[in-house]
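Every protein chain but one is kept in place in this view of the complex.
As written, the chains take the letters A, B and C, and residue 1 is the first residue of each chain.
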Amino acid sequence: MKGTFIREKVKVELKNPILIEGLPGLGMVGKIAIRYLAGQLKAKKFAELYSPFFPYYVVVNKRGGVRLLRGNFYFWKNETGENDLILLTGDSQAQTIEGQYEVSDYILNFAEGHGVKNIITLGGYRQEVEETPKVVAVATSGELLNKALRAGALPSPAGNPIVGMAGLILGLARFKNLHALCLLGETRGYLPDPLATKSILDVLQRLLGIQINLSGLDEDIARSREIVERMQKIEAQREVQARRMRKAEEERMTYIS
Amino acid sequence: MKGTFIREKVKVELKNPILIEGLPGLGMVGKIAIRYLAGQLKAKKFAELYSPFFPYYVVVNKRGGVRLLRGNFYFWKNETGENDLILLTGDSQAQTIEGQYEVSDYILNFAEGHGVKNIITLGGYRQEVEETPKVVAVATSGELLNKALRAGALPSPAGNPIVGMAGLILGLARFKNLHALCLLGETRGYLPDPLATKSILDVLQRLLGIQINLSGLDEDIARSREIVERMQKIEAQREVQARRMRKAEEERMTYIS
Amino acid sequence: MKGTFIREKVKVELKNPILIEGLPGLGMVGKIAIRYLAGQLKAKKFAELYSPFFPYYVVVNKRGGVRLLRGNFYFWKNETGENDLILLTGDSQAQTIEGQYEVSDYILNFAEGHGVKNIITLGGYRQEVEETPKVVAVATSGELLNKALRAGALPSPAGNPIVGMAGLILGLARFKNLHALCLLGETRGYLPDPLATKSILDVLQRLLGIQINLSGLDEDIARSREIVERMQKIEAQREVQARRMRKAEEERMTYIS
Partner (left out) sequence: MKGTFIREKVKVELKNPILIEGLPGLGMVGKIAIRYLAGQLKAKKFAELYSPFFPYYVVVNKRGGVRLLRGNFYFWKNETGENDLILLTGDSQAQTIEGQYEVSDYILNFAEGHGVKNIITLGGYRQEVEETPKVVAVATSGELLNKALRAGALPSPAGNPIVGMAGLILGLARFKNLHALCLLGETRGYLPDPLATKSILDVLQRLLGIQINLSGLDEDIARSREIVERMQKIEAQREVQARRMRKAEEERMTYIS
């Protein structure tokens, strides 16, 4: 394999499709969102993206088979609305700068080739999170941005970098005949975060005018909350102990000097 | 040298050849296996692979000569069985992501060009090892996998990554007219591991229906066991000492605070 | 995007233009200088440079929009003097060796295409700075260098490396029909340094025979001085404390041994 390529396994005719991308990243928000969405919509895989910029290992599946890391494109026929959907998720981000630009480029070309006009990328946004994580939006057009705000997203503070392909796809879209929106869910980011994912999907369903049952995420959310609480307790104990040791050391210093 | 290339030194006609690959990796299992196999079968070298993705040094040989790092292809004519063998080992893995994909690609093309239909890659698998290391298998086809299981390999747990060219070759095989099997021997991985190698070769000889005298590895196994035992003794002493120092320090803390 | 490219948004006819480059680097001297200069001259943007060698993120602007990292070319029509100006600044240096050479090359080709004969690059030069930072100059021709010295720059000590595109552009200019001068302002380098910038712009205005009001930088200079003084105070306290602890420890040692 000398460069990135996309393998189309099924030819599909799509009606004004919107491409929604969510790859691994902060809190795995984008990836969990696309996987949940594809599951709920019973979307079907129709293409795979391979790249020598993905990590150089293969993964073993349940039947003792094996495959390269890849991106997966799914489609969903929207019987009642205007826009069919193409969903994209995958195993990994590209591992070098040039790879990031190259793979993003291939995704945009693939989208254009399927008549896509609008792309939505999903990701996480590092923040100490309150009860309900916020969703912030940026876009290549004011129209798209306004749609997202009406659907419940907040404007992103200026100056923030959006790292990785969720951002690059927007940056590169302007060189094509494409508009793109990025939705980022607030997340602490160090653990898979189904709560941030739920917030994003909630905005997304209003934005797309479709209904997704999000209660399937609640069990994951409960489990993830438990893990966080346990980690915080350990952290707090460690703090107390460290403070005590610092104090003992200071006293010893005072005593000696 | 601008890219990877393979230099064929002798033209050989091979009968339904199977390519078996073992490059340096965990416990050096793959490399030791191919070298032992080539030695036992008196296989002959017929091609070399060079790549600007190998490390940028040369090695000095016994007669004051010098050579680039490379991969070596050997062939063995199987007088009594169905399949001739091509054996591949070498000095190094490719050093960058793109190099890993490129070199794997060249190996597959070379295999195809010689009429290979099946490839077997060998490697190590990190695990605390019991008396006899297990051998696990993954494959691109159920048929190949079943052959390996019948020969004594176990199915690999799902989700495990197989890093490096032993894995990539399987991942890339599906884009060619090739099937591939990967056998991984359990090994602690931090030292050359002739015991894991023996387990793999044992499976391999049953799988190929050939007989290899494996007793030549026993001396290496004994020596390697000695080294491990000595290292474990040193480690244990270090543990004791560290525990004593921690205790002394804690007592001092208690005393001062 | 497969390689660096420049997007010309407006066609402009320029009169013997000089290109002045200032990208992020030591003390941000070059970038602050170009931004200030472009603001004072009311220069207009006419081209953008994009490259897959810039970091792989996008930045969010005030209206919730988003853009790739890039270089920006501005032009200024010099009504009373001989030379129009092209000003170049941007978000980032190229991130790999090859990227540094490639992007510098594109800048030189762009300059040549617009009839540029002389290029001036701006940057910082790490030095403990006295009251007024010095400006040192190097050039690809004695004539250009002498102009800079007459305008108040000092000759650079030999042997110093000039890292990044401010230097590479000079090194590569000799392979084109171009001359280039590099002005470096003394700076501690770890914070944006408007004082070094002012020194450079002062030399530059004499060199170009134009007048720039530099007083707009004074507020930034005052603020930056405050920050430095506060940091030095903290540093001094830390020094005192560290010395005291070392002394205590030594006494304890003496006491015990």
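Definition applied: contacts are C-beta pairs under 8 Å (C-beta built on N, C-alpha and C of every residue); 3 or more make two chains touch, one makes a residue touch a chain.
The structure presented is a predicted model; accordingly, all values stated were derived computationally and were not measured.
Give the labels of the shown chains that the missing chain contacts, considering the complete complex.
Among the chains that are shown, those touched by the missing chain are B, C.
Check each of C:140, C:187 or C:224 against the chain that is not shown and name the one that touches it.
From the options C:140, C:187 or C:224, the contact with the absent chain belongs to C:140.
Would you mind spotting which of C:48, C:105 or C:220 touches the chain that isn't drawn?
Residue touching the absent chain, from the options given: C:105.
For the chain not shown, which residue from B:10, B:60 or B:240 touches it across the whole complex?
Checking the options B:10, B:60 or B:240, the one contacting the hidden chain is B:60.
Counting contacts across the full complex, list the positions on subunit B that touch the omitted chain.
Per the touch rule, subunit B residues meeting the hidden chain are 1-2, 52-68, 95-96, 99, 244-245, 247-248, 251-252, 255.
Suppose we count only contacts with the excluded chain; which residues of subunit C make the list?
Subunit C touches the chain not shown through residues 97-98, 100-102, 105, 137-140, 142, 145, 155-165, 167-168, 170-172, 174-175, 182, 253, 256-257.
As a working rule, only the chains that are shown with their structure count from here on.
Touch graph of the chains shown: is it line, ring, star, complete or other?
line
Over half of interface residue numbers shared between subunit A and subunit B means same, under half means different, so which is it?
different
Angle of the rotation mapping subunit A onto its copy subunit C, from a C-alpha fit, rounded to a multiple of 5 degrees, please.
Here the rotation carrying subunit A onto subunit C measures out at 90 degrees.
Could you please state the distance in Å, as a whole number, between where the Cα atoms of subunit B are centred and where those of subunit C are centred?
51
Report, in whole Å, the distance between the mean C-alpha point of subunit A and the mean C-alpha point of subunit B.
Distance between chain centres: 36 Å.
Among the residues of subunit A, which are close enough to touch at least two other chains?
none
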